[in-house]
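Only one protein chain is missing from this complex, and each of the others stays in its spot.
And then chain A:
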Amino acid sequence: MQPFTLNYARPAVQLDVTSPYAYDSGLQLNVLPDGRIAATDHVTLRALGTTTSTAGSKTHFDD
C-alpha cells in the first residue's frame, strides 16, 4: 500500500551539527564566539551548509 514515489525514499541524513554562532538580538544577526558576524565567514558557512539548498527540510518546501 506504499505510494510508488516512496519506493525511492531513503533515510534522511540527520545532521548532528552544532552551529558555532548565536543570534544577537541587538544586532539582529548571528555572531561567532569571537564577535565576528557569521554571515561574513564563508568558510564556516560552507562547512555547515547552512545556506545550501537542502532536500528534506521539515518546515519548508522551498529550497
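Keep this in mind: contacts are C-beta pairs under 8 Å (C-beta built on N, C-alpha and C of every residue); 3 or more make two chains touch, one makes a residue touch a chain; residues count from 1.
Everything below uses one rule, namely that contacts and distances are computed from a predicted model.
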item	value
Options "Methionine import ATP-binding protein MetN", "Ligase-associated DNA damage response exonuclease", "High-affinity branched-chain amino acid ABC transporter permease LivM" or "ATP-grasp ribosomal peptide maturase": UniProt name of the undisplayed chain	"ATP-grasp ribosomal peptide maturase"
In chain A, positions touching the absent partner	1-14, 19, 21, 23, 25-26, 28-30, 37-40, 42, 45-46, 49-63
